[in-house]
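Encoded as structure tokens, here's the structure I'll be asking about.
Omission of a single protein chain aside, the complex is shown with its protein chains in their original locations.
Moving on, here comes chain A:
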Amino acid sequence: MQLEDFYGRLVKVAGQENVAYLPATAKKISAIEITGKYIICHRCNQKTNKQLAFLPNGNYYCPQCIQFGRLTSQDLLYTIAEPNRFPLQTAPLTWSGKLSALQQGCAVDLQLQTSRKKDFLLWAVTGAGKTEILFPTIAAALKRRERICIATPRIDVCNELYPRLSAAFKQTSMVLLHGSSSMDYRYSQIVICTTHQLLKFKNAFDLLIIDEADAFPFKGNRLLQTAVTNARKKISSLLLLTATPTSEMLRKVKQHQLKLGYLPLRFHGHLLPVPQIILLPSWKKQLQRQKLAQNIIRPLQKWLQAGWPVLVFAPQISLLELLKTSLKQFTTNQHLTTVFAADPHRIEKVQQMREESCQLLITTTILERGVTFPKLNVLVIGADEPVFTEEALVQIAGRAGRSSQRPVGEVIFACSMLNRNLSRAIRQIKFLNHEGAKLNNNALSKVPTSDTK
């Protein structure tokens, strides 16, 4: 093992392994601490009852972070403090695009707060161009020779971020880490990973960015929250990006622990599409008979004839096939398919949708965020089911109208009845549109029109 692998990382070394090559500065931690009734794992910092963690040979192991390799009370963890051994860069940003006036305002604020090592929440609507807003901040941090991590709970989002960032920062060393990534760990200045991978780092990052910070499984997961606190340096800044902040984040904003940046307008300056609600009291029964009501068939047929791609969301995997067969009767179009989390062809199908070789994709909440299909229209069936939370509905509605070729899209929520999640989601979209419209008017009066994209 190389010395570089220990920088800002927690590396497991079995008790009998020779570690003479490590310098005296390397810190040794025993992997499992045994207290009275509990054991504490020093990788994931979780307490486990001894009864759930014992092994018959007298040792203990941590069952909570076992997916990264088992740690037993025989193991040791070594770490070397992050030395920030990176080349000095004067112009790290190799991106030629330009930010809109609104994005620029947000980016300047962000850059200022991160240089002061403050925590920041960027609340930007879906499709606001969050990644691009980050570029000046990342560039400034690279100039300071800082180590940066962009973590997100979703593998799809990781995979989408990596090519975009490596195109924007061509000279910077970068690595993509997640459970099914083909890349091995190597010491690099930018790390793009899933939030689970943060468990392997210790006091490593000067700037830690969490994209989609409200998504499952990061939201409300204590293990991952502590992973974040451990992975960043003592003096560092944490940046949360989201389109639908949780109440906990907003509480921290009120307590002045988090600075808030706010972007209620998309990069193309258009407002979010407001979902239309269609009541279908017995859609489940109709679907069992492979039928669908005319008032959702009609708009669907209209969309398909116009040649727009359509994303249909269903609350359960078991409904996907039923929907597929019933939709096939009403459309002559054969380019429709289904995709769900455990689908072996998931990535190819999403790619087909992107290339427009498939026009209608039926899916579950897995595609609620992080994917962009141009010119899209969205239909949610059973929008009042509990899987569609307020955040999920806002995100789903945000799939439409993301490209500047077709900045308006249509969104239909079909439900058997109106519920709290639905009305709150629509209220949130309308609130953001209200704020956005105000900004739009201001921006138009202040900045010359040629600058606003």
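Everything that follows uses one rule, which is that contacts are C-beta pairs under 8 Å (C-beta built on N, C-alpha and C of every residue); 3 or more make two chains touch, one makes a residue touch a chain; residues count from 1.
As a working rule, contacts and distances are computed from a predicted model.
Between the names "ABC transporter permease", "Septum site-determining protein MinD", "Sensor histidine kinase" or "Phosphoribosyltransferase", the one given in UniProt for the chain missing from this structure view is "Phosphoribosyltransferase".
When the omitted chain is restored, the residue from A:27, A:70, A:324 or A:406 that touches it is A:70.
Touching the chain that is not shown, out of A:3, A:19, A:52 or A:408: A:52 (per the contact rule at the top).
Contact with the chain that does not appear here is found for just one residue of A:61, A:78, A:303 or A:373, A:61. The chain not shown here touches chain A at positions 52, 54-57, 59, 61, 63, 66, 69-70, 72.
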